[in-house]
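Only one protein chain is missing from this complex, and each of the others stays in its spot.
Labels for the chains are A and B, by order of writing; each one numbers its residues from 1.
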Amino acid sequence: MRTSWKAKSAAALAATLAITAGVLTMPAPAAEPVTITIWTFGDVIQRNLVAEYKALHPEVSLSIKKSDLDPLNGTNMVTACTSKVGPDIVAVEVSYSGYWRSYPKCFQDLRQMKTSDANVAAGVEAGLSATEIKKNYLGWRWEHGVAYDDSVIGIPTDVGGLEVAYRTDLFKKAGLPTDRIAVGKLWPTWDAFIATGQKYLAKLSPADKKAGKGFIDNSGTIYAAIMNQGTEKYYKNDGTDTGKLIYDTNPQVKKAWDTTIKATDAGIGTRIGQYTSDWNIGMNKGTFATILAPAWMMDYIKAQAPDTAGKWDIANLPVGGGNQGGTQLTIPSYAKNKQAAYDFLTWYLAPEQELKVFKTYGLFPAASVTYSDPALLNFKDPFFNNAPVGQIYANGVSQLKPIFEGKLQRAIDQAIGAGLGRVAAKKMDAKKSWAQVLTDLKKVVNN
Amino acid sequence: MTQLQDVKGGTRAPLTPWKKKKKKEEVFPGVRSLNGRWGHLFVAPFMIMFLIFGLAPVIYSVYISFFHWDPLGGSEFTGLRNFSLLLADSDFWLAIRNTFSIWALSTFPQMFMAIGLAVILRNTRLKGKSFWRTILLVPNITSVIAITIVFGQLFGRDFGIINGILDFFGLNRHIDFIEGVIPSHIAIATMITWRWVGYNTLIFLASMLAIPDELFESASVDGATKWQQFRFVTLPQLKNTITFVLIVGTIGGLQVFAEPQQLAADGGSSKQFLTLTLFLYNQAFVNNKYGYAAAIGIMITFIVLIISTINFFITRKISNDGTR
Partner (left out) sequence: MKTKTPRWRKTSPLSYFLLATITFLSIFPFYWMFVVSSNTNAEISKSPPSLIPGGRFLIVAKKVMSAEGVFFSNALLNTFIVGIAIALAQVMFSAVAGFAFAKLDFRGRKSFILFVVGTMMLPSQLGIIPLFMLVKNLRLIDSLLGLIVPALVTAFGVFWMRQIIDAQIPNELLEAASIDGASVPRIFFSIVLPIIRQSSFVLGLFAFLAAWNDYLWPTIILQSPRHFTLQVALTQLKPMYGLDYALQMGGAFLATAPLLILFIFVGRRLVSGVMDGAVKG
């Protein structure tokens, strides 16, 4: 067959070249070669840092497989754990943390690992286990990597944070203040936020109203924001792998639901789904004036709507602090190269590296020790009217408290999200929709 | 199986096991004089691979449908509980509704389009025959994922091109092809029709080309109009083809998975995208309820079987009515 003939000759050529190259460049006395396999998604593992590590450790090669989040943290990890065949490092997103915290048996307890001296020159001491490095990180973000039995299964990379990105030009048109401190003062509470939205709507021209313009892109995002500002979500940790379900009694859930419904009923949202093409276009056209934005979304806005540069700014979230997104790096229990993986992981997640990631890609560090670093504090973003985003987000994330996430966290979030969606799409009234949420959840939590 | 049928029928004479009496006489289509024992050898490779890779997973799935199984947790025998839960699960019936709706919207209009296109292409005086025919297969070679992204953009509620065209014609409706139940089904059905109508057109075209000209000649001598010729000559000859297309389309259509999953992995806020296979997939790979998922899979098979059989009988009846 033609194809394999070509492949064979290509392989032969490659082999010859490799041998020649190897002979010509005498390798330095290197440590044992090892390949670390990493499963990740998006840009969690940064290309330039990978190159940097390779320069530090020529004997280490990193084999990186990127996937869609859902099969990755779902099916792929389940099949890997059942068959005990898989990578050395897996990136687990925050929305899946609840689930995987119920299965510590799939992970290596990082309290039992110690750093070798491999990266001492690069600033990572030897002999550090997870217990020692815990203090470098944001407390509540660290908790996302702690299983129900207190074992440490993952260490955080970044923290999403949440603040309000708003359009100064549209605010001005509506007679609202544009200075970010003043804007922050407009909404100390969520009710005030909704009221501001209504004020904004009142100032829209009839043509704008007809074109479907609104204050915020999607009022449904308010729900998650409020939930993260509490101390409990859907579970109480009772020491079992499943945890105790409290979603139907937790007043925070009711508060978040009711406030979101209020915002929806007030019509301040445009109902455009985030990450759809309509949303990208809406950013360009000024269809909405505010977005509840985590730190990583700033780059997204820059890419999708470059013509709006300078017209945005960042103000504080109502009440204070929020979060959306974030990742932990974990080492599966069946990993083949645990020590090498742990050395890489601790280096990659060291405060210096997380700061580098922030500077090049905008992922906000979960390593809270960086928050006092002048590089972070003085970081200003011209796209967002030179807002000191480092400071703003650092303040925001420092206000949050640890929340226990349980096994069915995602499913419950989805069911409630669908419930809010039905109300927004005017398919059901709030009461009926909530009743359906409860019925759906009963199916999910029972057998 | 044959024996039982005979016993139930009562009035039939005992039959040899290899001849089944059906509505028409079944004739062995092969060659008697060839040594039949080669048959086993020839099907052996297929059968062995099939048993390992096709059947074994199925048997395993049937097995676990009687359990509550979480691959990372434990398993627990639950007997028929998965099935009784399933029948009482409103999501299951929603999935049936969605699946059938999408199936109807994608199968029947497509069939009419395909036959209509085939009639046009049948015309021997058509210019550029080869080109038109070849273009028909182009949609088939794309990947579903890429197409879903493209159509997702085209169907956007506020800024999609399709709504834009509707605006242009004055219907300022801004149909929500994602949230609306019927619109979302139309969106999926459009994707499926786009992909398959060309293929089915070719199948119908081939069958039409095989109809002997004499039939048309004698019909037109008898004074039949074009439409009458179509109804009484063409359609009956297409009977088998229609059945084939319908059955294959049903088997595929009732298992639509990739398009809904790409548009709304959880099925959508009103579960409008939840087809039966998506329901199965989510129960298995999102909720980790493999036993329940297996039960769903078995139900899907039954449903497909029943519908295919109904299809088969209905098309025979219709075309039987059509013959003179």
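Keep this in mind: contacts are C-beta pairs under 8 Å (C-beta built on N, C-alpha and C of every residue); 3 or more make two chains touch, one makes a residue touch a chain.
Here the structure is a predicted model, which means the values were calculated and not measured.
Visitor: Could you tell me which displayed chains border the chain that was left out of the figure?
Guide: A, B
Visitor: Would you mind spotting which of B:S90, B:N140 or B:N172 touches the chain that isn't drawn?
Guide: Once the missing chain is taken into account, the touching residue is B:N140.
Visitor: Have a look at A:A55, A:A121, A:A207 or A:A303 and name the one touching the chain we're not showing.
Guide: Reading the full complex, the residue touching the unseen chain is A:A303.
Visitor: Please pick, from A:T221, A:T264 or A:S277, the residue that touches the omitted chain in the full complex.
Guide: Spelled out, the listed residue whose C-beta touches the missing chain is A:S277.
Visitor: Need a quick check: the contact residues on chain B for the chain that isn't drawn.
Guide: 1, 18, 20, 28-40, 42-43, 45-47, 49-50, 52-58, 60-61, 71, 117, 120-121, 123-127, 130, 132-147, 149-151, 153-154, 159, 161, 164, 194, 197-199, 202-207, 209-211, 213, 216-217, 220-221, 237, 240-241, 244, 251, 255, 257-258, 276-277, 280-281, 284-285, 290, 293-294, 297, 300-301, 304-305, 308
Visitor: Which parts of chain A are in contact with the chain that was left out?
Guide: 1, 3-4, 7, 37, 39, 41-44, 47, 63-68, 71, 75-76, 79, 82-83, 85-87, 274-275, 277, 280-281, 283-285, 296-297, 300, 303-307, 325
Operating definition for what follows: only the chains that are shown with their structure count from here on.
Visitor: Mind checking the centre-to-centre distance between chain A and chain B? Centres are C-alpha means, answer in whole Å.
Guide: The answer is 41 Å.
Visitor: What residues of chain B sit close enough to touch chain A in their complex?
Guide: Per the stated touch rule, the residues are 68, 71-72, 78, 81, 85, 89-91, 152-153, 156-160, 174, 176, 178-179, 265-266, 268-271, 285-289.
Visitor: Quick one: which bits of chain A touch chain B in the complex? Just the residue numbers, please.
Guide: Answer in residue numbers: 70-71, 74-75, 78, 81-82, 103, 105-106, 212, 272-273, 276-278, 281-282, 287, 410-411, 414, 417-422, 425, 427, 439-440, 443-444, 447.
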